[in-house]
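One protein chain is absent from this view; the other protein chains keep their places.
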Amino acid sequence: MRDILEAVASGELSPAAAEARLAGYASTDAGRFDAAREHRRGVPEAILADGKIPEETASLALTALETTGRALVTRTDEATVAAVSERVGEARPGATVDVDERARTVVAHAPGFERPSLEATVAVVTAGTSDAAAAGEAATVLREMGATVDRIDDVGVANIDRALDQREALRAADALVVAAGREGALPTVVAGMVDAPVVALPVSVGYGFGGEGEAALAGMLQSCSVLSVVNVDAGFVAGAQTGLIARAVSAARDG
Amino acid sequence: MRDILEAVASGELSPAAAEARLAGYASTDAGRFDAAREHRRGVPEAILADGKIPEETASLALTALETTGRALVTRTDEATVAAVSERVGEARPGATVDVDERARTVVAHAPGFERPSLEATVAVVTAGTSDAAAAGEAATVLREMGATVDRIDDVGVANIDRALDQREALRAADALVVAAGREGALPTVVAGMVDAPVVALPVSVGYGFGGEGEAALAGMLQSCSVLSVVNVDAGFVAGAQTGLIARAVSAARDG
Amino acid sequence: MRDILEAVASGELSPAAAEARLAGYASTDAGRFDAAREHRRGVPEAILADGKIPEETASLALTALETTGRALVTRTDEATVAAVSERVGEARPGATVDVDERARTVVAHAPGFERPSLEATVAVVTAGTSDAAAAGEAATVLREMGATVDRIDDVGVANIDRALDQREALRAADALVVAAGREGALPTVVAGMVDAPVVALPVSVGYGFGGEGEAALAGMLQSCSVLSVVNVDAGFVAGAQTGLIARAVSAARDG
Amino acid sequence: MRDILEAVASGELSPAAAEARLAGYASTDAGRFDAAREHRRGVPEAILADGKIPEETASLALTALETTGRALVTRTDEATVAAVSERVGEARPGATVDVDERARTVVAHAPGFERPSLEATVAVVTAGTSDAAAAGEAATVLREMGATVDRIDDVGVANIDRALDQREALRAADALVVAAGREGALPTVVAGMVDAPVVALPVSVGYGFGGEGEAALAGMLQSCSVLSVVNVDAGFVAGAQTGLIARAVSAARDG
Amino acid sequence: MRDILEAVASGELSPAAAEARLAGYASTDAGRFDAAREHRRGVPEAILADGKIPEETASLALTALETTGRALVTRTDEATVAAVSERVGEARPGATVDVDERARTVVAHAPGFERPSLEATVAVVTAGTSDAAAAGEAATVLREMGATVDRIDDVGVANIDRALDQREALRAADALVVAAGREGALPTVVAGMVDAPVVALPVSVGYGFGGEGEAALAGMLQSCSVLSVVNVDAGFVAGAQTGLIARAVSAARDG
Amino acid sequence: MRDILEAVASGELSPAAAEARLAGYASTDAGRFDAAREHRRGVPEAILADGKIPEETASLALTALETTGRALVTRTDEATVAAVSERVGEARPGATVDVDERARTVVAHAPGFERPSLEATVAVVTAGTSDAAAAGEAATVLREMGATVDRIDDVGVANIDRALDQREALRAADALVVAAGREGALPTVVAGMVDAPVVALPVSVGYGFGGEGEAALAGMLQSCSVLSVVNVDAGFVAGAQTGLIARAVSAARDG
Amino acid sequence: MRDILEAVASGELSPAAAEARLAGYASTDAGRFDAAREHRRGVPEAILADGKIPEETASLALTALETTGRALVTRTDEATVAAVSERVGEARPGATVDVDERARTVVAHAPGFERPSLEATVAVVTAGTSDAAAAGEAATVLREMGATVDRIDDVGVANIDRALDQREALRAADALVVAAGREGALPTVVAGMVDAPVVALPVSVGYGFGGEGEAALAGMLQSCSVLSVVNVDAGFVAGAQTGLIARAVSAARDG
Partner (left out) sequence: MRDILEAVASGELSPAAAEARLAGYASTDAGRFDAAREHRRGVPEAILADGKIPEETASLALTALETTGRALVTRTDEATVAAVSERVGEARPGATVDVDERARTVVAHAPGFERPSLEATVAVVTAGTSDAAAAGEAATVLREMGATVDRIDDVGVANIDRALDQREALRAADALVVAAGREGALPTVVAGMVDAPVVALPVSVGYGFGGEGEAALAGMLQSCSVLSVVNVDAGFVAGAQTGLIARAVSAARDG
């Protein structure tokens, strides 16, 4: 502990980073950032932009960057992206900021930060264009956890030949996230075609009865194939859960 | 009207049959049997055995037989089948009684009754064994309406190759009833493979959340393919609706 | 395939149209347009404007026009209509653009495009003024599929004489779409008056308990008459499903 | 109070009847019977047999008979009917016991009890045979309140001509109870045909989605016609509410 | 019919009023106004402003004024009130326009229009301030139907003494509308205190589970007292239903 | 620990009691009995008989008796009561067994067991006879925790004078459990009349929409009065929660 | 009463304050302020800003200040805070105005007003940052009722060590409010660690299925620990209910 405090005294370490190392989290005006959790499971702590004003999100992102070397922001909009980019750019000149508009994510890395690397591939599969945001969120998390991500898009079951055309690619993955809205049937079909574990991701696409993702969620929970499910639009959770599987497989490969 | 009454007087016509011709329905102790409806759309009036005691059902079946020449009983159990068979056997010696245990239907024809015949084929498709009762009810109605019925069973989407193997048979039908429980994805896949109209039939097979057919119903209403839907386990309605389509096509063919 | 590529090389064929012919769909910045589906069932691929920005919708509409000779946009608002009209007008000078404000649809035809023509009539029936959008969407699809559309409006069951006055017109159709919100009773009454198949279309009109179309949907699924149902406000699906019936009847008439 | 106690002492009045006069209710082993409520609104206090063992019901019925001169039991089965008849027969030899199997009600009158008589008619209307229990419960209550009851049965909207045939009878009533299960559309149609107040009574007849009366309840709450609603199968409440209207009208007529 | 047409020709009668007399409704750009319904039950046809643009509402209101001598607009906002007032002011100079901000209603009477007058009183009772809009809508309808309205406000059950203080006033009414949100207990308590029929009006006041009026609706349907119910916020229906009762009582009084 | 083991060796202590002291729970064939929890909060650990066969319940009850000196069994039926009485009678001759049929509870005390005694009163209030089981369960728990229990029964809001008559008794309690089914309004009315904390207990009494206690639960959660709620039929929890309040008050009184 | 009127006459007492003393409430343009309730249970009457325009809220706040010496406003936004501050500042120069942005509450005290003081502590516990508003509302009410409030924040169960670290603080409270969104597990864990009564406060934080606080509410109602529950986001009720417990304990301590 002494060396941490000395590093603060000498300016090598910011007070936030020191607090994170000592207490496991860093306090900010916009709330608490939980740095310790990241160490435990290799899952980056996500900052949910939805329901926060851009300045709060930017402030939490900067704290994340300072305490863990990385910030992952989800459910962003244009204003949030601008606020985060500007704030990080000013405060940490050498940091990289990676924006994915479709996935609605922003990832910032401090200079010198090194992403982990796993020896495992996760396929992120979508039924249609409107599943892109949830699936993209999953893909971003997976990349940050170090997995190789293979995107297989627009293979919804209304035209079954598309999924069949991707049979080889689907079978090559160590784990799969399969996203679908509407009737949510794709994960069932895919899980019937592969050996690896499938995590089904229902998407809030649809209308009328069951149209905010409940039809897809219920269908996935009732699936005739073996698979497990996350909540509606929970791309982060789907990515992190398959990331944990990829991590276990990679560790076993490393022996 | 005079001739009807004279036929009653002479014993040629039972009072029930006379009442049916004059008023459109026949009164029994077990309720009213609606004979007129049958004439309108060619859909046989079904007697739902569920919730009736076997004697009531048998009594209504006999009335149906006397007024329309045919009785169609659905959702039967063993006791109902026995009661109907016995009652019909006693009262109308030459009548045929056709029992389908899987479909839980009984059909009786008066001597000389002639079923209509349509120049059209309806495919009745199931995802799995447990869809047999609902699908069988649909098939029975279709046969009574005169359609050719093509059964295509056990082609659920968890093993997509089975449905693909039946592609030709599916495409040969003029209309299709597609039954599925659990996640209810089969109608979506089938409707993506054929040109003819598909009526989706959700089945109350499953467990836990959405397990009494709601997941299947919601999924079918949200389908990415063009199809229409009937209520959970409404095999009779699915059969009758595709029967009406078959009838329209057959009439056009007869043109 | 060679001739397609040569046509691209010579400028006769746009790259999008070539991709559509070869791969079955065309990629755009705003997502993928599924051209192949249109060929299969004669159902035009609809572009749902809801949830897209006007430019995305216009871009997809142009792609549709280029690859299939037609664009059908649903759930439009003023801005979308303007964007589509302008974009199509600029890029394809001779194309026609047909706007239906009530139905919230826009249809564009490339010069020389010929709509199919079916020898069959579909009645599109509404209970009240507020069912106009959903019913109009159904009517637009039906017209594009080539069916003759007969609109029968404002015949809700609270004043039963209006429906009775239209008995002849209702009976003249080969298939019917019947739209109703609130308690959704009209399809049941109409299906009791006609021989042809009825597809019931629940509309999200109402308030309080069951007011977003669930009361109408549930009532239609419970109907005492034979009919099938589509999801709440699914005018496109109701139109396309009756269009498929009309197509089958027309083909049978053509022998 | 003195005279009540003296009547008890002399055996003219049972202790239960005395308690009812003094406290407004009578205690029994099977619970409390609320005698006072009956005086207030002219609505007989009903004893719900459902969920009670036959002996409890019989015991409460006897208490009712002793304290108010009348017992009204609802939702009876065979065993309850037998227990009530036997118990009343033994304890109050001159009492009448009136059993309605369809309505599942039993009414007992003490010797000399005189039912009130209202100068008003209530129509009790059903859509189909399966509405008979709920409607019958309403009719029993109405008769006990003194109204003239006009039963109009089996006029469901799937065959609209039946309801139209009864137009005059429907219009002759001072108030109407209209019972319907499944899609529950009949009250809407009837309320569109009459001037008098309509109380809609949803019945738990149906299956699948919305099949325990919710579809009918929701449809009646969403009705395009002016009407009010009671809970599913609440025949007693529907009868009592229209009985209160009949009572108000009758009082006004008596002027 | 000839005289109607001659009146149109001579300018005595507007085409809209003529159409209303002949066809029972008048067509406008904003939809159809149902004039005939008003004659049947004495219930003024309401124009629901919610979901219409102010100009549409104003146009329908003018048509109503011309065809029936009266316009009743519900669920208004400031813009609608302004549009109706202006449009009516311009087109029908002598007409009165009566705005009730709390009730969100506007009533316009043509010069010389005479409201009916009933010899009956309806109490309109509220639990709290937030029930004012729904209750006010009921009161407006009742006044237009000719009933005497007695408002009894802020007597919610959390302070039971307030309701008790109003016992005499409550008992003086021929019928009662009782409005309540949150737990919706007031109608039950009031119906236990009076002899006249009570129509319960649930209001969408509350938050969290059951907070959009469902808790109140469910509680009223489950009431231990005899009462009937309308949908959430259905002030118009509650007013009209008690208006029909008042009308029946008044007619009986008039003998 | 040594002395515990020596007591086992000498037969002074049963192995179950020893395990409970050492591990906090005792293992039986019928599951684990959690003895430690009882020490923490003074709340007796209840054995839920529902869903267990009588022998399992009896076995757990005996274990409870041996390890804590007391057994509390809830949701009993006749067979369970017999099994527990017999088993306890055989194995622990001097134990008392107290059966409450209405409350469906059985309490056994080992010889010499002394119930705690609190200096605080809890009122247990019911709306009607059918709330007796849930309220009785609460009363049993409270007595076992040592509180004085004051039962105030049948004061439902449909006859508000009954509750008013009990105003003094209600105000005398240190805490109150108020049980009600149907519309569940009583806790709101009571909480408006007293100063002490009220815990509302919804009961699964009712029928149709909201009839399994949901209407009561929702109404209590929406209450205009200050109160907190437990789940439907959770008499044990309501008793224990008010028992904890009584315990806190009693401890403060003891100073 | 005479002295109240004389105080009004002399200007010592405002008419609103006089009305409050005489009638128990004060009428304003924005509705009725219920002053009497505050005297009964020591719970300040809250003015809910949600759904009111700032001027109405400010007007009610001023009335509260004049009649009870205090105003408590909940669910405020910036505009409301400004309106209340300005209005109070102008009309009652010496009054204090205390704004809590996180809790979204405003409290004003008239000059000389003295808050009660209880000899009891209530812990207000949160699972995460997003529970701050609901928990803050509870804390504000508790402080106004005179309890000592101990805030224990960010101890959600996903990192169980945080809750364990606070074991001593949790055990020191006389009662606890435990707020949690998402899965809402914290109250169960805390109630398993303490002896005092726990009131669980579900918070509308989450997304997808069960995401508006229903998952948390359902989980708390199903809790394996003894606790009672308030509605989603009902911070005021949770605070007031634990305040009533604190008041009972404090009174007992005062002896």
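Letters A, B, C, D, E, F and G mark the chains in the order given here, with residues in each chain numbered from 1 onward.
Methods note: contacts are C-beta pairs under 8 Å (C-beta built on N, C-alpha and C of every residue); 3 or more make two chains touch, one makes a residue touch a chain.
Small disclaimer: the values here were computed from a predicted structure and weren't measured.
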item	value
Interface partners of the hidden chain - shown chains only, full complex considered	A, B, F, G
Candidates G:A95, G:A139, G:I152 or G:V189 - the one touching the absent chain	G:V189
Options G:L48, G:A82, G:V99 or G:V157, residue touching the unrepresented chain	G:V157
Chain F residues touching the omitted chain (full complex)	24-25, 31-32, 34, 36-37, 51, 202, 204, 213-214, 217, 231-234
Touch list for chain A against the chain that is not drawn	40-43, 174-175, 194-197, 199, 217, 221-222, 226-231, 234, 237-238, 240-241, 244-245, 247-250, 252-253, 255
Residues from chain B at the interface with the omitted partner, ascending	129-130, 154, 158-159, 207-209, 211
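Assume only the chains that are shown with their structure count from here on.
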item	value
Common touching chains of chain E and chain D	C, F
Path length in steps (a step moves to a chain that is touched) from chain D to chain G	2
Furthest chain, CA centroid comparison against chain B	G
Separation of mean Cα positions, chain G and chain F [Å, integer]	30
Distance from chain F to chain A - Cα centre to Cα centre, in angstrom	47
Residues within chain C bordering two or more other chains	158-159, 208-209, 211, 214, 217, 221-222, 231, 234
Chain-level touch network, classified as line, ring, star, complete or other	other
Which pairs of chains touch, using the document's own definition	A-B, A-C, A-G, B-C, B-D, C-D, C-E, D-E, D-F, E-F, E-G, F-G
